[in-house]
Every structure is written in structure tokens, then in C-alpha cells.
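All protein chains of the complex are present and in place, except for one that has been dropped.
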Amino acid sequence: MADPILKVENLTKRFGGLAASNNLSLEVREGTTHAVIGPNGAGKSTMIAQLQGELRPDSGRILFEGRDITGLPSHARARLGIARTFQVTSVLPEFTVFTNVALAIQAGRGHSFQMFRTAHRDPSIRADAERSLAAVRLADRSASLVSELSHGERRQLELAIAIAMKSRMLLLDEPLAGMGRNDSMFMVQLLSELKQRYTILLVEHDMAAVFHLADRISVLVAGEAIATGTPEEIRGNRKVQNAYLGHS
Amino acid sequence: MSEHNPLPRNVRHKPHHAESVWPILLILALLAVVPVVATMLDDLFLLRFFTRAVIFSIAAVALNIALGYGAMVSLAHGAFMGLGGYTIGVLASADFFSEPLVSVPFAIGGTSDLLVSVPVAVAVSAGFAAIIGLICLRTTGMYFIMITLAFNQMLYFLFVAWERFGGEDGLQILSELRVSDMDPTGRIPFFYICVATLGLVLLFTNRLARSPFGLVLRGISQNETRMTAVGIPVFVYRWVAFTISGALTGLAGAYLAISQMFVSPVDLYWIRSADLVVMAVLGGISVAWGPVVGAFFFLAAELLLSSWSIYWNMLLGSFIILVAIFLPSGLALFSPLRLLRTYRRSSDG
Partner (left out) sequence: MSWSLILVQSLNGIQLGIMLFLIAAGLTLIFGIMDFVNLAHGTFYMLGAFVAATFFAYTGSYVVAAVFATIVVAIVGLLLEVSLLRFLYTKSHLQHVLATFGLILVINDVTRLIWGAAPKAFPVPEALSGFVEIMPGVTYPVYRLLILAVGLVVAGLLYVLVSHTRAGMWVRAGASDRDMAAALGINVKRVFSYVFALGAGLAGIAGLMTGPILAVQIGMGEQIIILALVVMVIGGIGSVRGAFLASLFIGLADTFGRVLLPTSLSSMTIFVIMALVLTLRPKGLFSLNV
């Protein structure tokens, strides 16, 4: 097995006196679904922000496919192949579902400084977009404006965009947040289909979903990964039970 | 608290392939008829008004590339316009007085040949926009508005202080401007040049809106975070749009100088920048031709209302307020049906 696709080494980030990330280390192996769980305030959002490039760590490194991306700006990380979804859905509200996805595909194919031709006429873009939308079961809403979509459908759209980016790793930030039971079940179903084809780093609160989907789980407490292992190992881990599962 | 919500929240952009060219062609056709009408009515003033309105339309449409598509509310566009005009004036003045502009490191003389000075005017405006863009675009929202205003005023005070080119009194263009050997400043030919330019700028903007670049720009204006997440270097795209917008506004400024045969710091004052923004928003920022409607309306209102009443500011101001509250998509997209629908929807909660 080669080096892990994502390697987080001793990430530390302080806010005033508080260490939101405290020597945080973890590894994500290619082709696996790696979940990160932890109680509120454990530093999951801070971790994601640093992986994304929104925050610069005080110390530590982030290696993606062997390459040090710690100082790389966010958009460059996206181009390297890290696609993310947001905890609070973030799409382009005034465009159609199709345009949202097509734009992501366009962005991935070199620069967008063409000012004279009409965008997205290229059949390969349309094909890729339709494929991504089909993978998340949103193909029939392709022509709808995002403003007409339900909350769950917007989540699906985000997923479609992430897939369309031909990414090397999906970074999913609480994909089930704010979803009702049916929507959640549907999303879990989608994710279990996706995990066959993608490397996924998943941050989630929904324990049932996590234990169903994850190949490996890291437990974050006070900015540190106190335990990493398979779902069974984590379930049986005394430290984890004390810190987290016991109180949930 | 959102600090960057520049697009009207209830404006719906149609899917990009639906922005039609027909309104643009209609506008051009109507404008083409104006000199004929003016000649028939023997009304020179009419032609002068329309020339001015077309020039301001070019500026407002150019501003809208940054404002409407890029969500960059700039108060520097008066400076771009004025800079374009001053370039023409300064070059013409240097030519007229046969004084080189600079002698070191090599002599740059003036010129009255518009085939030279107009491109130079555009280049100067583009250059200024590019330079201040590098600084201004690091800010967003209200801060962006203010820093563009700051640079606008800096340029204004610079020209006020610059005695060599007229200072506060401005600069008369005394030489005979020409295009190669022809004189283009005859009223009617010049009007058609302006209309043709407006047409080109409109068609360009229209294409831009649905081009890959345009979509990226509009995407950035809706959700910068999302665009970054798909790999777009947001700053670069904004900067390019800002520069293009400034360049084309400079072109309008050059035309204004030619039509007035005069430039002054008034052309650079922040009120001019604000006027352009008002014209664009009044007309409607979500279609390429919206600012044309706004510019015409604004200038016509100024003209007509002032002849009806000395309190015309009040009338114009009230109208603007009403448009801001009831017609957020602007005059261009005004349709009584849509208004009715909006009110029915909002009363349903």
C-alpha cells in the first residue's frame, strides 16, 4: 500500500489561549472512507478550515499525495483534487442546477478567460454534468433554478459538484446536517454508492451513518485525535467511550 | 451580518443562454433614426443631448461589467472616464502648443490624431484600473466602495492641482481633432461613431454574460466561497473584469472630451462616479442594455424636470426612491405584470 493520500502531521492552531487543533495527526488511505467524529468544540471545523486553506495552521503540515499543501491557497487545493461540501450548503443560487455543475467542470479544465463563446456548449461538459447529476439522482432537476430546490436537493447538488470536479478526495463537512430522516437515509445510500469510487474524508455527527459508511474512524477531542481505527476498534475503545460515546 | 451582498436579492438571472440580443438591436435601430429626426425638426440640441446620452450609456454599460456581473460597486469609474478624456485633452494640447509632454528619457509629443489618442486613452484608463484594482480588490463590500472612492478623489485633486493642464478651470481642446486626415467631429458622423461604439460594447457585454468568463464572474458575485471551492482564483477574475470595465469607461470618457472639446476635473469628481452607478442601477444591472435605459432616463429627467420646476431635484429624487423600493430590478425590466406578481407573492407571506 502506498503512502496515504492525505497526511496531516501535528497540526496546531491556537486562538488566544485555546488550542483548537493540538498536534492533530491523521492519515487517510486512498480508496477508503475515513470519518472524523468528536464532541462539539473538539476542533472539527478548525481542522476542515485548515485542510481547506481557509485557515493557516500555526505549526504542522498537510500532505496531499505526497505534496506539502500547507501553504497553498484554497483554490489551488481544489485544482489538485480536493473537492469539498459545506456544512451550510453553499451553491450558486441564481443559476440552474446544470450550470452549477457545468461551471465546476469548466473551472477544472484550465482557465476561463474566453469571453466570446457561449459556455457549456461543449458536449463533453454536458455529458460529464449529466453523469454527475445522475450519480446523485438529481438529473431530472437539471434545468431547475437552485432557488427552487429543497434543502436536501441542494445537498445532493453539492455532492454532484464535488463529483464533477474529478477529484482525488472528497472532503464532506457534515453532509447530513439539518436533514430529516428520509433525506438522511437517502444521503447515506448515495454516499455508500460513492464510497466505492472515491476516497472520502467525512466529518459527521450522525453516529449511525458514520458506523455504516466508515472504513476507518478518527475521534477528535480537544483538537487531538485520541483514537483511530476501524469502527469496531473505536466502539470498543475505552478512551473514546469516556470522552464521547458515553455522553452522546 | 453580511458585509457583501451587492446583488439585489430578488433579481433572478435567467439561465445564461437566454439573454436576448433583440433589445440591443432595437435600441441601436431607434438611435440610428435620431439624426434624421433632429435634422427634420432642425433641432441641433436634440442631437447633442442624444450624443451625450449615448456616451454616458457606454460608460454605464462598461461600469456594469464590474457592477452587475462582478458585484463590484465601484466609485472610481468617474476617474476612469475623466482619465480617458484628459488623455485626449492633454495629447491635443501638447500637439497644439507643440510642446512635448516629457523630454526625459525620450520626447513624447502630443497628437490630435484620434486613431492614436483614443487607443492611448483606453490604455491609460485600463492601466489605472489595473493598478488600483490590485489594491482595491483586496477589500470587499463597503470598504471596496470607499477605497475606489479614495482613488477617484486622489485623481481628482491631482488634476485640480495640475496647473499645466488647466487645474480647476479645465482644459480646452483647441486643436482640430482628426482621424487620420478626416474630421470626425461633425455632429452627425460623430453621433454614429458613438452609437456604433455603444452597439459594440453592448454586444460584447451580452456575449460576455454567457461566456465562460462571464459565468465565472457572475458565479463569484453570487458565492465567492463556492467558486474558490471549485478551483477559481477569484481575485484574478475580478481584477480582469475590473480592468476591462475601466478601459471601456475610459473610451466613453475620450468620446465625451471629443464631444465637449473640453475636459475639467468635474469629469472626475466622485459625484460623476455616483451618477454612473445610479444610472446603471436605475436602468437595471442584470441585463447588458439596462444601464442604457438608466442613462437616458437620468439625463432626460435632469433636462426635462429642470425646465418644469426649479424643484426638479425633489421630483427626480422621489422617483429614484420609488424605483429603489418597488423596482429593484430596474426600469429596463419593468413590467406591470411582474410588479403585480411580486405583490401578490409578498402578501401571501
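A few comments on the model shown:
Chains: A and B, in written order; residue numbering restarts at 1 for each.
Quick note on the criterion: contacts are C-beta pairs under 8 Å (C-beta built on N, C-alpha and C of every residue); 3 or more make two chains touch, one makes a residue touch a chain.
Keep in mind the model is a prediction, meaning the values are calculated, not measured.
Shown chains touched by the hidden chain across the complete assembly: B.
The residue from B:Val102, B:Met146, B:Leu200 or B:Ala300 that touches the chain not shown here is B:Met146. Looking at B:Val34, B:Met81, B:Ala94 or B:Val278, the residue that reaches the missing chain in the full complex is B:Val278. Against the chain not displayed here, subunit B makes contact via residues 1-3, 5-9, 67, 73, 135, 138-143, 146-147, 149-151, 153-154, 157-158, 160-161, 270-271, 274, 277-278, 281-282, 285, 310-314, 316-321, 323-325, 328.
One rule holds in what follows: only the chains that are shown with their structure count from here on.
Subunit A and subunit B have centres, each the mean of its CA atoms, that are 42 Å apart. Of all residues in subunit B, only 7, 11-13, 15-17, 204, 207-208, 210-216, 218-219, 222-223, 225-234, 237, 240 touch subunit A in the complex they form. Those residues of subunit A whose C-beta lies close enough to touch subunit B in the complex are 52, 73-76, 78-79, 83-84, 86, 90-96, 99, 103-104, 106-108, 112-120, 143, 145, 147, 161, 165.
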